[in-house]
Every structure is written in structure tokens, then in C-alpha cells.
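A single protein chain has been omitted; all remaining protein chains appear in their positions.
Just so it is clear, A and B label the chains in written order, and each chain counts residues from 1 on its own.
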Amino acid sequence: MTAHATLGPMSSADDGNIVMALKDVVVHYPVKEGVLQRVVDFVRAVDGVSLTIPRGQTLGLVGESGCGKTTLGKVIAGLVPATSGEIWFNVTRQDLDELDRLQRSVPGELSKVERERLGQLQSKHRLGGMAKEAHRRYRRNCQVVFQDAFASLNPRQLVRDIVGRPLRVYHEVSGKDLDRQVVDLLDQVGLGAQHLLRYPHQFSGGQRQRISIARALALNPEFIVLDEPTSALDVSVQAQILNLLADLQKERNLTYLFITHDLGVVQHMADTIAVMYLGRIAETGPTAAVFNDPLHPYTRVLRESNPSLDGDSDRDDGWRLSGAVPSPVDPPRGCRLHPRCPVAADECGWQIDDVLHHLEEYNPGLFDSIGRVDRRDDFSAKVDMTSPEQACQLRDAVTELPAHAALAEPIHVDGSVVQMTFKPVSDVEVMEVRPGRLTSCVRAQQTGMSPSIAARPEIKSTEGMSHASNSDT
Amino acid sequence: MTTVEMEPSSPAPAPHRESVASVKWARRKEVAGQVLSNPLTVVGFVIIALFLLMAIFAPALTEANEPDPYQSPRDWSNIDAPPGEGGHVLGTDSTGGDVLYGVIWGSRLSLQLSLTVVVSTLVFGTIVGSIAAMRGGRVDNFLMRIVDVFLAIPELIFALAIAAVLGPSFRNIILALAVVFWVKYARIIRGEIIRVKQSEYVAAARVIGDSPWNIYRKDVLPNSITPLVVQATLDMGNVVLIGAALSYIGLAQAGLTEWGAMVSAGQSGLLAGQWWVSTFAGLAILLWALAFNLVGDGLRDALDPKTEGR
Partner (left out) sequence: MSDWLLKVDDLSVRFSGSKGVTHAVDGVSFEVSPGETLALVGETGCGKSVTARAIMRLVPEPPGIYESGSILLRSSDGSTVDIALADQDDVRRIRGDRISLIFQDPGKALNPSLTIGRQVAEVFGEHRLGMIFEAAGLDASKAGRVPRRIVQQRAGVVSKTGYGIIHRSAARRLRRAVDDAVAGALAETGIPNPRKIMSSYPHELSGGMKQRVMIAQALACDPDLLIADEPTTALDVTIQARILELIGEMQERRRMAIIYITHDLSLVREFTHRVAVMYAGRIVETGPSLDVLANPQHPYTQGLLASIPRSGTARGQLSAIPGSVPQLISPPPQCHFAERCPWAAPVCHKLSPVLTEIEPGRAVSCWRFHRNDLVADEMPEPASEWVTQG
């Protein structure tokens, strides 16, 4: 089971209140083909994410394109329904523990009281299961600031109507009171009454983002999802907006989910950070700790790849990813990073497809001479080559790969058929390795420490194929 | 742009030197200025205005014929009179019908035809297209397949078939054209709505929790409507063209002061040198269609999303 580790400092500001708790959230988009639009596969945008965001804190969600962070933000904001998993809003830690206990037991074993308790919790706190009043409360308390401020403001509406709209929708105020409240909101974000009757195109990028923030604040929310709020802005404007966000958070005890790809910004703004890769969490923990001592190779690579203004240019050149991001339709088994990871070991989940993809990229001649692949499952297959020499070449090629250490049994060549069986590995779970530090790296889970390059398993290096190395993307 | 500075706080809401209405008017003037910056567009507007005046003040310009004003008064003493003869400024046709009268009263029919068809198809097409785009899925599929079937048939032939079946009359021409033209609008607005639905300001409205109808009314529709306006303007001209073609073929009542019918009536006289009937009627059709096309193009240029508002 995934652990509900406490993220964030246990300070006095922490009244045990969790604003958002995600449990195994999955978002799969169906891929349809053909005239009848049959579903042939799924894009696994988010594939099992669990997180908690305590009140008053900022959780930074980082990752590169395609990792699912934007989709996750949309799910939390209620724009996209989760395919499975649960999202709990505004619960206490005790509630969460209780939920864990209740859900772990078999439904038939629950007493009537317990079942009622479960139902009660769901109708008050669970997205998708909330009673109408609770859902209204959720809608009011969870707001979003989008990346492209121009695209998130209706070009045909005046600022007054854009910012005042939340108030109108909930029939809070109208007429002069509405105007007054809107002006008040504009003041808080550094704009003024003179901007009330203007159209979005009459403002600069930074000002438009302020309008967006004012709109998000209109209903006095507890929680704001910030989806790359400053990525489209110049550095000096970004500084103004980040300062504004920080001030607002302090004044109103806001909780932020800060989605970004900019490591400098997230280090500055986030208390805790979650790193995503291919739809899953690679690592979470307090920001400083995660950056200083990453427990997942992906975090390490991100850090090393990120150019910095400070003088720490003693970079470790070995920390780089090979190849390109795999398609989210068919992600690798085991640890998702293993085909590209500089420190992947045999327990990281090697499979037949890894071998095939590698051949396609680096040894196309051999790849073309593959006749048929007879798959028993993801880890075991019979590969039919065009000739026995090719079969031997394939065997030799595989022994060059880091994958060879993951073979359950030696490769068996029978004429022109090659039989390969890897040790089957289940998909990796995120585990708490140290207090407050979670990671999905198998090696870190085993050793409790960040895996280092030096400890990489020995690869027999001979002439012939070059294994997965520095040629990439 | 303005610097970020805090205004000295005032207790009352800041005095509006401008009101919402004045700001919106200013914006409309700005857009109008852009539209009218093209001289050709202005020409188109002028021509339309003239036709409009002609249609409205028809009874004042020439005395309405009894019992049916849409039949030219017959001057049997002056048949086939060339322009200027016998008090007929534009001449008469082979039954003595006054050509000028026909042109003036024909403008009324053209106005009636185009307005009725365009407005009704615009509304109906928008409704169907909106339902398809907002609902999506099977509803969308179903409705769009119907639209596809309609679009597969050339407009003129389709209208012809319907009008022929229903019987020759002006009203049936209107009906036939309405049946044929609505699909265009459905398709246009469906495409626009699908595009707008994906924009972030619609997502923002959903996050706020606004109802789908409000989102449609405030966010989706206003931002999808521009291409429709352009198309409607162009169609005001096209409808008359096709309507004229239908009545030319004979699908209108005999002797009607409809421009197309007049062209047809004057056709046999062309070889004999009696050019004025077909020519003036044809000129009227040409100018009408041209004017609306010029205005439509001007609107399209001005309202192009790339240049609109910026």
C-alpha cells in the first residue's frame, strides 16, 4: 500500500489539516480507432499517483513534458475526471488514517457503523462522491491560475466581468457591491480601479496574470492550483508575480499546488516537491532535501542538467538519460525510467521490448533481420531470426546490454530461434525510504540511499555493439 | 503599459469616468473603424444602403400597382419601348411592363428573400451546430452525418429540386433555399465551438463552477460567432443570386417583378436588340451580390482573429 507519509515540516502552523489527498489516482485517455471508434489502447497520462498537500504549504510538482503533471493539475481542479483512484478534499490526518484502515479491510467485514462512517466521509470529502453542498464548497475553495494568461481570459469580456464572475455565479453580490469587491481584488494584486473597464488585450502579460490571480481569489479559496503561472513571463515580471503569490499565501494561509518545469522557481517557491516521470511519482520530499540529496536518478539527472547561476559547476557528467521519452501508451514495466537510466540494475524491470527498442535504434541491421517475435508475456519471448548466425549475433548483442543481468536464465539459441526470459518484475511502488522522503527507485528502496554510478553492475565490454550510452534523443 | 503602483485608497468605489456602456461603445467604434478603413467595403455599404432605401421607399418612388404590386403595370401602348420612350425611364418589356418599376419592386422581393432565408438558416443552423458541438459524441456524429448529406448536394440543384416539387411560387423558392442553406451555418459554428471549447478561458469558467448554459452564452457563443457573421453577410448576396437563377428557370410566378424572372422575360428580346430588360435586371442582381460580397470580405478582414482586437 502506498504510505501516507507526512510531507512538510511539522510546525505549529500544521494543524493536522490536509487540503488535498490523492490516492492512486489514474487518468487514462482511450485511444480510438476505426469507423466504429473502438478503443484500442490507453494513453496512461497519470498512472497511480498518491500525494498529500498540507494546509498553508506549497507543493511543487515538477517534471518534463509528457510526465502528466498538467493532467494531474486538471484532475485536482475538477476539470478532468479521474479514471480511477480517489481524491479527498479537506480531511484531517486522523481521517486519512481511518480511511486507510477502513479501506484495507474487506467490505464484508466492516460493521454497519464503520460502513456508515465510510459513507459519511465520502459524502463530505471525496471528489466524485460528495453531497451537493460539499461539492459546492469544494468548487469555491479550489481555484486555478493557468499558464497562458491571455488564453485564460475571455477576450470579449471586461476585466470587471472576468474577475467578478465567480461572485456572480455564486450570487454573492451584485451591482455596486460587486464593483467594489472587484476593485478590492484588483488592489490586492497590484492593479487598480482604472483597470476595471478594460479588455484583456489592453494589458501586458504580467498584468494579465494578475487579473487571473484576482479572479482566482474572488471566492476566498483555500487552495489554488498554479499551472506554470510564470513560464510565459519575462524574468523581471516573474519576480513580481512570485512575490505577489508568496505575499498572498502568507496573508490568507493559502495552499498551493505549483506546477512547473523550472527548477529554480520551484526551489524558491515550494516547501515540498514531487517529481513526476511518465505518469508516476519518482520522488517526493522537502524541497531542499530532495535537491541536495536526490533519492531517484531522474531527480539527479534533472538537477545536473539544469544550468545554474551559482558556482557549482563540478557536475557529474555521468548523470544523463539515454534515448527518448517512451510513449505513455505503452510505458516500460518495472521502473519506468530503466531503459534510459544511467544506473539501472537488473532488478529495475528489464523486458523484451527494451531489447527490441535498443536494437531498432542502435543496430538496425540486426533489427531488420528479426522475423517473428512470439511473446509469452512482457518478459519472455521467442525471437525468430532469419538465420542461425543472426540468432547468435542477437545473443551476443544482448549480453552487451545492462539487461543481460536481469535474465532469469541464459539465452537459449535453437537454430535461428532465440529464447529470452527475463525475471518478471512488478510495477514499482513509491515507498518511504526515510522520514518524509518517498521514492520509487528500486535501488534506493533497497539501500536507503541514492544509487551511485560507480556501483553499476559490470558490463562485459567487447568490440561490436555499443550499449545504451551517450548517443541520445 | 502602466506601471505597477498602488493607487491611494479611496473609500468609495473609484469614480467611473467611463461607464460600461461607453467603454463598449468605444470598442464597437474601434471595430467599425477597422471595417470601414477599406474603401471597397465602404462602397459596398453605400450600395446596400441605396438598395435598402429603394426597397423601403418603393411606394413613394413609383405608385404601387393594383391589385398586386409585384406585377408590373402594363402599358399596352408602349410595348418593347427602349429606355426613355413614353415616360418609361428604363424602357418596357414585351408585355408593356415598366422595367424601372420592376427593378424597384424587385428590390423588395430580394430583401425579403435574403433576409428571410439568412435569418432563419442562421438561427436554425446555429442551434443544430451548437447542440452537436456542445454535446459531442453520438449526438454530434448523428447530426453531422445529416449535415454531410445535405452538403454533398450542390446548392442550386438541391434548391431546384425542392422548388420544382413544391410548385412554382416565390414562397417556395424561399423555402427551398432555407432548406439548403442551413447546413453551412451548422458546420461553421460546430467547428468554431469545438475550437473555443478547448480554450483555457472556458476551462477557467468551468473551474469557477458556472453552468454549461452560462458558459455557452458568455464564453462560447460570443467567441464563435464571427465567421457566422461573415458568412451570413456573404449569403445575403448569394441567396439572391441563386434565387434569381431559380426564378429565371421559371420557378417563380409568371410576370413577377423579380429580377431573375425579368432577366428571363427579356431574354428572347436580346437577339432582337431589346437589351434593356435583361440588362437592367441583371445589373441589379450583380450590384446586390457584389455589394454584400464586398462588405462580407471587409468584415472578414477586420474580424480575423489574428488582427482582431490587436
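FYI, a contact is a pair of C-beta atoms (placed from the backbone, for glycine too) under 8 Å apart; a residue touches a chain by one contact, two chains touch by 3 or more.
Keep in mind that what you see is a predicted model, and the values were worked out from it rather than measured.
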item: Options A:123, A:141, A:181 or A:204, residue touching the unrepresented chain; value: A:204
item: Contact residue for the chain not shown (choose from A:30, A:81, A:128 or A:364); value: A:364
item: Contact with the hidden chain (one of A:129, A:264 or A:424); value: A:264
item: Touch criterion as defined above, residue of A:40, A:288, A:329 or A:449 at the omitted chain; value: A:288
item: On chain A, residues whose C-beta touches the chain left out of the figure; value: 64-65, 204, 206, 234-240, 242-243, 246-247, 250, 261, 263-265, 267-269, 287-288, 291, 301-302, 304-310, 313, 320-321, 324-325, 360-362, 364, 470-473
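We take it that only the chains that are shown with their structure count from here on.
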item: Interchain centroid distance [CA atoms averaged], chain A/chain B, Å; value: 52
item: Chain B residues within the chain A interface of the complex; value: 1-2, 4, 6-7, 9-10, 13-14, 16, 18-20, 23, 27, 199-201, 203-211, 214, 218-219, 222-223, 309-310
item: Residue ranges of chain A in contact with chain B within the complex; value: 74, 77-79, 136, 139-140, 142-144, 146, 148, 151-158, 160, 165-166, 169-170, 176, 179-180, 183, 187, 190-194, 196-199, 201, 203-204, 206-207, 212, 215, 219, 240
